[in-house]
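Dumping the structure here so I can ask a few things about it.
For this depiction, one protein chain was excluded, whereas all remaining protein chains were kept in their positions.
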Amino acid sequence: MADTSTHEQFDPLATGGMRRRITSKGIVYGALSVFALIYIAPLLIILLNTLRPLEDIVRTGFIALPDAETMTLRYWGEAWGSFCIGGTCEGVSRFYKNSLLMTIPATILSTMIGLLNGYILSKWRFRYDGLIFGLITLGVFMPQQMTLLPWAFVLGKLGLSNTIAGLVFVHTVQGISFTTLFCRNYFVSIPDDLIKAARIDGAGFWRIFRRIILPLSPPIVIVTVIWQFTGIWNEFLFGTVFTSGGNQPITSAIVAFSGSGTGERHYNIEAAAVIMAALPPLFIYIAGGKYFVRGLTQGAVK
Amino acid sequence: MQAHTPNSQTSQASLGQRLANLTPQMVLAPTIFLAFAYVVGFSIWTIWISLSTSTLLPDPTYQGFEEYAKLWGSKRWTVAYQNLFVFGALYVVGSLAAGTVLAVLIDQRVKFEAVWRTIYLYPLAISFIVTGTVWRWIFHPNTGVERALHDMGWLAAKFDWITDRDLALYVVVITGMWHASGFAMALILAGLRSVDGDLVKAAQIDGASMPRIYRKVVLPTIWPIFIAVTVVLLQFAIKTYDLVVALTQGGPGVATTVPAIVVYDLMFQRGQIAQGAAAAVMILVALAFVLVPYALWSAWQSRKEGARHG
Amino acid sequence: MKTKTTRALRSTGAAIAALSLGASFAHAEPKTNMMHQWAQGSEAAAIAKLGEMFEAAGGTWEQTAISGHTSNTLAKLRSDVVAGNAPAAVQLKGPEIAEWNATGATANLDATAAEQGWDDVVAPELLTVMKPTGNWVAAPMNIHRVNWLYSSREILDDLGIDVPKTWAEFNAACDQIVAAGKTCIAHGAADWSDTTTFDSVVYGMDQDLYRKAFQEADLEALRSQGMIDAFAQLRKMIGYMDDGINGRSWEESMTMTMTGEAAFFLMGDWTVASANLAGFSEDTDYYCTQTPVDWGGNGFILNSDSVVFFKQNDPDYVEGQKLLAEIIMSPEFQATFNVAKGSIPARTDVDLSVGGFTKCQQQGLEDLKASVSEGSLVRSMAHNMTVLQKYRGAMMEVITEFVADDSISPEEAANQLADAVELQM
């Protein structure tokens, strides 16, 4: 007993020492592979279609291998730099910056606020703190369509209409719900004694946050950053409605592909653009996936 | 003797002390204000607008519950509302089931675990719009699997769920599962790894088979994970909009329409803001169906917990 | 030369503006930001042309192209108005112009209109739409014809069929085509495209019914035997379509007809622009004719894109609105824009025989004139030119459900149509 300490790192992903075996490894790998194929297929289909000329796609549909003679990387270039979107023929490159300018600050801000809120709501109990937490958490469930007009009004009053700053604001406020939920549930597992010890040591509110809580936060920071980054990056409705022209994020440009636009559809270029738009969140998931799961089980599952 | 030592300290705390005590509340205040404005303010605004005469633009003139009556008189809305529950249930249960199967498979100490995990988890990084679009390509008979099978010479092949009004909703469910089951898998896998090994050993000594051990011993012990995943997935289910728009646009007919689409359409396309707000309020009501029992349950749970420790 | 005219026009406009608004505005730099939903293809190119002309006339051009659904455009418009910064210029149409006008948010273009004599050159049937209360609040960009029937030359020639003129002929042709193993009607199901087809069906069977039902939302008309017959015809036509209509885009359907996979395609004249852009040509790959009418004569279901101007505080943008209105109404822009978009100019004084207009477009103008003189011209319900969005939306729901669900009988559909509209009253 003496050696189990509350702050020991628990790694749920470290392979446990227990013996569990389904009789045949063959069945396991077979099943895993079948599933993997289903999961990979869509990505593969988009990827392959970025290489195929339009006539090829129109002739044989989306599920087909590129023809060795006609396959080309040209569409990537077009999607990046010269495809016409919203009347400007500069590809998706110009929206990339907007998406980054929107996503990064909103992610950082909502994460920081979430950390503070989580810290307060888990470690500084006061009257109605449970109610306040419940209220903040409810924000997670608010349908976006419902909030469009009120947000528009608020942004107008703040003079943030049609600005990326406005989008950052909206995403930050909406994000607070998630980050607070995650962080609070995570911090609950940090022993209260640490806070008491620090208070007796003479540390105040901020010093405890900086010296005790923050150094313990990386797992949950990774979770909220991944969650917020992908969520905000992939969101299109606010981007479409609250910004215009050259201020729009990349998803608002991509979203045209699902709509019934007129004119010929350049599926190959669109596929390339879709991949480009999906790269940052994909990268973040692949790079941080392990920590994401670890942090999530410590935070969300309480 | 020591009873009345003159004391410079009054029984009141000093101003600085009291301010220091209030720091947490003061730091929290802006967030509370924002959250309050966002959750409560926006909800009340929506409720009010749903009772107003608003059409093209919000207009606070009171009208009553007429728009609710109109909303519930429309077939599209009843289908959408019903879809929300059918889709929500199937999507959550399906994702949990698929996630459990995947987690148990990966739990068999397979090689390259990180690779498998990443493969199953990556869809979560893909936006709903892209998810819907790609799966539309795959499901649509003219461009997807059916077409590919025809091209391969199997002309009798038929895979047209997406165009079948009775099956299209299941296409949405499957696509949703593709997106979310990796998330369920990841959390359940982490849960499996946290299960006490002695438990499994004990069950093995009792002579239980591995599938039985999972079903009867391991999975029941990690039920809180299932609850947590359910809450996160429900949140996706209730807000589902982009996925359906990209995948089926609510069709065939209105077969796959979901409430969020109706809200958006009424509020913005049709200039019936009051009715759209009424639909949004109904989404909140649907939410209450889920959240109120959950809140009561967890309150009951924590009271039970408290009773045990106290 | 044209540029010179425009400049001259502009300076006059500016002078008038300076007179009416006070000297302090005299140095206003015309600026505009136009919100529209033409994000891609030929339409985007057409709008880009507008931008070029605006800049050539000395203005600063910005545009906000909202991709995807019209609801996205309208969502943005509403948000901007609620936020208190209404866009300077927005692509809006039909009864919405009147609705927005009623909110008092729109700007008055009477001065510019009077100066340029819009009343004399704009097609008369557009006037009520552009001047809902007698004042100009919108500038029409074009006239679309909704009731076009595109026929695959290959199939018609192979089977020796003439382009059908009535619905009976149409059905007979379809029976023959289906018997020959081809798809008769290319279609991509969506509420607006289903309704587009139904527009033509109702109109072609009984134009008075069309007016009563779709322009006046008359409940009795919606429930009438004529409407039941129209639904029965639509049901028949669904039988002539293949199984893949759900989830197919209209461009894919168009391609089916152009490549001889399907015989007919019912769609508006924007098809012409897309088909030509995709390399198909009139009379070689396809024929364009009006959709069948059972009452003989020329029919025209009209749709028009227009730009509405919202009140602005910034004098630069006020100035920009005037300039933009002038340019939109200029014969040069009307010609360029409509060549690209497949439609015909909103001005009746543009010569279609020059400047790249296709035969279909020229045909369209002729039919329009004939239709006006015959009194058969109607506006399109499917394309939001007649009733309020709430009625149109309710109708579209019923129609698209009818297309998707075989079990709904024409009688039920007509009743549902009337009920759905009544509910919104």
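Think of it as A, B and C in the order they're written, each chain with its own count starting at 1.
Here is the rule we go by: a residue touches a chain if its C-beta (ideal position, glycine included) is under 8 Å from a C-beta of that chain, and two chains touch if they have at least 3 such contacts.
The definition used in the following text is that contacts and distances are computed from a predicted model.
Name of the non-displayed chain as stated in its UniProt record, restricted to "NADH-quinone oxidoreductase subunit K", "Heterodisulfide reductase", "Multicomponent Na+:H+ antiporter subunit D" or "Multiple sugar transport system ATP-binding protein": "Multiple sugar transport system ATP-binding protein".
Counted over the whole complex, the shown chains touched by the missing one are A, B. Among A:Val92, A:Ile212, A:Val255 or A:Ala272, only A:Ile212 touches the chain that is left out of the view. Residue A:Lys196 is the one among A:Lys25, A:Lys97 or A:Lys196 that touches the chain missing from this view.
Considering the complete assembly, subunit B touches the hidden chain via residues 2-3, 5, 7, 9, 11-14, 17, 20-21, 310.
Take subunit A: the residues that touch the chain left off the picture are 1-3, 5-9, 191, 193-194, 196-204, 207, 211-212, 215-216.
Here is the rule we use: only the chains that are shown with their structure count from here on.
In terms of inter-chain touching, the protein chains here all touch one another pairwise. Centre to centre, using the average C-alpha position, subunit A and subunit C are separated by 40 Å. Rounded to whole angstrom units, the spacing between the C-alpha centres of subunit A and subunit B is 15. Counting only residues that touch two or more partner chains, subunit B has 58, 142, 245, 264, 267-268, 273.
Shared interface positions of subunit A, i.e. residues touching 2 or more other chains, are given as 148-149, 237, 255, 258.
The residues of subunit C lying in touch with subunit A in their complex are 33, 35, 38-45, 47-48, 51, 62-69, 72, 75-76, 78-80, 82-85, 87, 190, 192, 249-251, 255, 270, 273-274, 277-278. Against subunit B, in their complex, subunit A makes its touches with residues 10, 12-23, 25, 28-29, 31-32, 35-36, 38-43, 45-46, 60-64, 113, 116-117, 120-121, 124, 126, 132, 134-136, 138-150, 154, 173-174, 176-177, 180, 204-206, 230, 233-237, 251, 254-255, 257-258, 274, 277-278, 281-282, 284-286, 289-290, 292-294, 296-297, 300-302.
Considering their complex, residues 20, 23-25, 27-28, 31-32, 34-43, 45-46, 58, 101-102, 105-110, 113-114, 116-135, 137-138, 142-145, 147-148, 151, 178, 182, 186-187, 189-191, 193-194, 197, 200-201, 204, 210-211, 213, 224-225, 228, 232, 235, 238-239, 241-242, 245-246, 259-260, 263-264, 267-268, 273, 276-277, 280, 283-284, 287, 291, 295 of subunit B touch subunit A.
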